[in-house]
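Moving on to chain A:
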Amino acid sequence: MKNSKLTSPEKLARLKGKLLKQRQKQRPIITVCAGTACVACGCVPLTAAFREALKENGLEDKIEIRTTGCHGFCERGPLVVLQPEGIFYQQVKPADAKSIIEQTIQNGELVEKLLYRDPQTKQVLTHEKDIPFYSKQMRLIFGMNGHMDPTSIHDYIALGGYAALARSFLEMQPEDIIEEVKKSGLRGRGGGGFLTGKKWATCRKAPGEPKYIICNADEGDPGAFMDRSLLEGNPHAVVEGMIIGAYAIGSHDGYVYVRHEYPLAVKNLNIAIEAAREFGLLGENIFSSGFDFDIKVSRGGGAFVCGESTALMASLEGKIGEPRAKYIHTVTSGLWGKPSTLNNVETWANVPMIIEKGADEYAKVGTEGSKGTKVFALTGKVNNTGLVEVPMGMTLREIVFDIGGGIIENRPFKAVQTGGPSGGCLPESALDMPVDFDTLTEIGSMMGSGGLIVMDNLTCMVDLAKYFIHFLQEESCGKCTPCREGLRQLHHMLEKVTRGEGGVEILDDIERLCMVMENASLCALGSSAPNPVMSTLKYFRNEYLAHLEEQRCPAGVCKDLITYSVIEENCTGCVVCKRACPVDAIEGEKKEVHKINSDICTRCGICLAVCKFDAIFVE
Partner candidate 1 sequence: MTLPQAPLQNILDKHPHDESSLIMLLQDVQEAYRYLPPEILVEIAKTLNVPKAKVFGVATFYKAFSMEPRGETEIKVCCGTACHVRGSTLIMDEFKRTLGVEEGGTTEDGKFTLEAVNCVGTCAMAPVIVVKDVYHGHMTVNKLGKLLKSLNPKKAKTTGAKAS
Partner candidate 2 sequence: MVKKQLFVTPGRCTACRNCEVACSFVHTVNPMVPAEPRVRAYILSETENTVNLCLQCEEAACQKVCPVEALNRNERTGAIEVDLERCIRCMMCTIACPFGNIQIDVKLNEIIKCDLCDGDPACAKFCPTLALEYAETPNPDPKPREVAPLPPVPWMLFSKPPAKK
């Protein structure tokens, strides 16, 4: 591409106009979701099949195939949306490519079996916008994903990308940008919920050069993947946000710290940065303003604690990712001891929208203290898993039941875990609470990065608390005593509970230890580590008591407290379970009712997993 540099905002506007014209010509478009989940479900061979089918029908030049970032409805992948009509096909196999082209594209008929059927109403829905999973959302950040190829800067510009950047360079002073962000009420989406504008203002004023801009893409919370999908599906939004931030703060060096487990995100981000450089949006003299800024991408080494800002900075410096005390804030002394502004991916992606629409418009969405939308990763025992973007203040019930389509197999809802390992488990009584930063903190959880893990009656809350403590024990950096030793002991204690040992008194010991960890730990990993335990103790104390007083695991999870047996009426004597049992604990010949010898049985659960007749009973 020769002389592609956009030396002025006018040139950008002209390019956009040109691109839009091109786009109008090229309809219709087959968009195939190529987020990681859809890739896993086979969207790559699907895309190839589409190309093949187009070729066969001589349509290569008339129809465009666009592989896009995550559409969010990962449960139903691979997803295909035919534009401009917005016809939504789900779970599309390569073999379906031909019928889609021949039936729908050429003849305008729908392929019935690929359409979405609402599990509640059994209604067949044709268009993306009609599906409750989408219709209840407000996709301000994620909306673009379905309409663009994340590796194409042209697509981004055609959809209005970098217009906010142009506006901030053309019409605004750095102070105006900060003022605008302040006014928008944007709060950090990484978990803490600190006011972004305030952070920027302090960093701008902090003495010391150079100043650094950091994008935290070390999305470590298990059960959260919105940052990954943003980087994979719309990396330019993050890049644009960072450039605006850099201009506002007066920084020339940006870093993106991406999690080790996200190779596709790294790839797409690098492509985006390269393209932005080529177009003169990164590098020296952006828009001929004399302002320089560039971004480096750094891959994490695989440590949850590096999501903590000071540990992340240590890691960027090439050191062991141990946090340090933040009595002197990182906006004053961060990376290499210099003023640094760190925001997470979603926060940066919000910035262009605020500048483009204006703070007032942006602040119309959300609640008093929490503005805008929030992307949640809705997972666990819920029908429609995936990424959902909703305005702040929507209730958990709306998210879990209306968008999420309720619990798998209509089992009873038990809890929803918000905020990852540092968050808490909320019971049914909290379902009608509006979801925003302050409410969640009030009821003993936190927003965190926005993971929502739904649990049904088959989840044991003690086991879940133990799971989180085990996770944190593995991920603790080991620097400070309360976190390192406290997690070790807390894990011991919870193991005791899952074995039904220790008596009710152990709960007091657990609470005392939690108090010490909360108050004495060095960083947020340690001080919030007790949250999963404290919140389950608060809302599900009866489950702890069942383990301790009755030696019973109500959910049938804790191995030491359950027995496996065969339901005789259901057993057909197929010997599948017998063959699968790793310890030969199942007796009975073919066509005879089997029996589980509970002395040998290790309660591994394989028989339950392999039985096709629901003949294994756990108690």
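Note that a residue touches a chain if its C-beta (ideal position, glycine included) is under 8 Å from a C-beta of that chain, and two chains touch if they have at least 3 such contacts; residues count from 1.
On how the list was made: all candidates are chains of the complex that A comes from, given by their letters.
The shown structure was predicted, so the numbers you read here are calculated from the model rather than taken from an experiment.
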Neighbour of chain A by the touch rule, complex-wide, chosen among 1 or 2: 1
Complex contacts: residues of chain A adjacent to candidate 1: 36-37, 39-41, 74-75, 77, 219-225, 228-229, 260-263, 298-304, 315-321, 377, 379-381, 385-386, 417, 420-421, 451, 453, 455, 459, 464, 467-468, 471, 474-475, 477, 579-580, 582, 604-606, 609-610
